[in-house]
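Removed: one protein chain of the complex. Kept in place: all other protein chains.
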Amino acid sequence: MDMVICRDVVKTYQQGRISVPALRGISLSIEKGEFAALAGPSGSGKTTILNLMGGLDAPDAGEIIVDGRHFDRMSAAGLAELRLHRIGFVFQAYNLIPVLSALENVEYVMLLQGVPARDRRERARAVLDEVGLSGMYDRRPPELSGGQQQRVAVARAIAAEPSIVLADEPTANLDSKNGISLLEIMKEMNEKKEVTFIFSTHDERVMEYARRLVMIRDGRVADDVRK
Amino acid sequence: MHLRMAWRNVWRNRRRSLLTMAAIAFACALLVFMLSFQFGAYEAMINTAVKVHTGYFQVQAPGYQEKREVRRVVENPAAVVRCLDTIPDVTAHTFRANAFSLASSEDRTYGISVTGIDPAREPGVSTIQTLVREGMFLEPGDGPAALVGALLARNLRVGVGDDVTLLGQGRDGSIAATVVTVKGTFSSGQDDFDRSALYIPLDYFQELYAMRGAVHEVVGVTPSIWAVPAVERRLAMDLERLSREKKTQPLAVLDWKALMPGLAQGIYLDLVSGLIFYLMLIIVVAFSIMNTFLMAIFERTREFGVLMAMGTTTGRLTRLLLTESMMMTLMGMAAGMLLGSAVTLYFEAVGIDFGSAADILRQYGISGRMHPVLTAPSLLIGPLLVCFITFWAALWPALRVRRLNPVEAMTHV
Partner (left out) sequence: MTLRMAWRNLWRNSRRTMVILTAVAVGVFSMIFIGALMAGVGEQMIRTSIATLVGSLQIHQHGYRDDPVVENTMEDPSEPQAALASVRMPDARWSRRVRVSAVAGNARHSAGVSLVGIEPEREAAVSFIGGAVTEGRGLSPGDPYGILVGRALVGTFETRVGRKLVLMSQAADGEMASRAFTIAGVFRAELEATEKQFVFVSLAAAQEMLGLGEGVSEIAVLLPDGADPDPVARALAAALPERYEILTWRELLPMLTAYIEMNDTFTAIWYLVVFIAMGFGIINTLLMAVFERMREFGLMRALGMTPGGIVREVLVESGLLLAIGMAAGNALAVAAVAAIGENGIDLSAFAAGVEYAGMPRVIYPALSFAGALEANLTVWVLGLIVSLYPALKAARITPVSAMARV
């Protein structure tokens, strides 16, 4: 079953008077439960395609279908709703709400989903334990290391029980040791919870972890390898 | 969790939030004090006016208020009193009669207003007895005795024990002439009044001006000015019935506002112009606040991007921001109300000395030190106005997040 389908997606950004083509026609489908990496040099369009898959941005042409839902037929509110229940995000940096503790950050999405308070707290604790952060529930983001912050972000993405997690260069700001351990955790979650993971990277070692590697170059799919 | 989040956001930039709250507190404190001050002044003005001059309401012959002719009388004051006695909110009443007359001493003559008062009942209605400076107040049974305004006494060059000749016209058009002895002088501080008023006993007045038992004013007192409208309505009905029985024109009931239209309107004018001042002040404060909110939002754009990516709706973000601003407003308001009350209560106890301006204020019935009065309205009106305006000042920046797009927000620096 296809979780994500992109058909001939085109996206061009305006930068002042210059048009910068980011995606020149991408067709791609990703199945449920995949652990796929979008790889390519910076500026190749990785972030753009992740944003489009997350419904954060709309393509100029082409079609995007996530979990059976056609984005071009959905309103902004509908997309927000879809993101809330089906899609988890992990960004490169500044992922967390600075005024909330680790536990509260994880709880936040569930709060939006309307999960009852007690349930929410239990699940948040459980997920934080799973990513190896037991005992750090009450730390605020500035009191956590970069690697720990990213783990909280993964925990938050997973806690909402999404169908798909989109991670944009999650390891870019981490040293290689922390980067690898974050990927281990992501992979573990992918296997245990059967959540589809799509992440972008330009790091060779990270690519090795992916079971599918989609190479993006100049806004096009250059190569698509399943291992 | 939203409240907790808003609370923590307020304290993220403590200095900025404190300054903003200080601005709100300043505006609130100032308004509490100013409104208490104004209300205190109004109360003093109204009190002086009703207690020295008019009473809370009067019953008069129709047209007497405008023309003040001797012949427009309340023919049967006893019947009016019978009506008044059935109304529980009327705590005291008395009769008065007025006539314009010439008052002459040995070498001076002035045109003045002679008023007949009931020495026994008048102290229950007015404070004139307490204004006596020299000599004594009138007593029941006094014959040709007079209580004279201090400035009039000075102009006439008379003192206690001297004689004053009165010359006027009686109700029937006859000449009213007599000699009265000054028994006392009084000073209200209002120059116009002290220069032109002279009191004599009512029964002597009625004899002198051929009133045949009639009076011009039945003056009534209620527990407060707020009780007047109900009393007025009730009394008007009773008098109407009375006039139907007797087949005469009904007597007029006038409240203090009708008796002194200038006073009520003057207060209203002062209040309106005051509000315009305060509004300008609050607008200045509101712009300062708007800037704080705007900057706070600007700084956090990236964070909003993440929140939106996670599925937070812009409506929810707007609510969060409004909660933050209202928290600051409420804290500022509370501090301002506390500070304003403290300052007001201090001056309520001590009074404010107006120095050279005191002479002016005395003409409006505010004598000596001015005391602001803290009341529920004076405590609440200002801060509520501030709250209302800061809400709108915060709404604009808060609504701006609706234009935010998560991708742009996250790339924001």
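Letters A and B mark the chains as written, and numbering starts fresh at 1 in each.
Note that in this section a contact is a pair of C-beta atoms (placed from the backbone, for glycine too) under 8 Å apart; a residue touches a chain by one contact, two chains touch by 3 or more.
Since we're looking at a predicted model, the values are computed, not measured.
Contacts of the undrawn chain with the visible chains, over the full complex, involve B.
Listed residues B:Trp7, B:Phe277 or B:Trp392: the one in touch with the omitted chain is B:Phe277. Within the full complex, the residue among B:Lys67, B:Arg212, B:Arg233 or B:Arg402 touching the omitted chain is B:Lys67. Among the residues B:Thr91, B:Thr127 or B:Ser196, only B:Ser196 touches the chain that is left out of the figure.
Of the residues in chain B, those that touch the hidden partner chain are 15-16, 19-20, 22-23, 26-27, 30, 66-69, 100, 102, 107-112, 155, 168-169, 196, 260-270, 277, 280-281, 283-285, 287-292, 294-295, 298, 356-357, 359-360, 363.
Operating definition for what follows: only the chains that are shown with their structure count from here on.
Chain geometry summary: the mean Cα position of chain A and that of chain B are 68 Å apart. Chain A meets chain B in the complex at residues 51, 54, 56-57, 77, 80-81, 83-85, 87, 89, 91, 94-100, 104, 107-109, 111-112, 156.
Residues 1, 4-5, 8-9, 12, 302-303, 306-313, 316, 405-407, 410 of chain B touch chain A in their complex.
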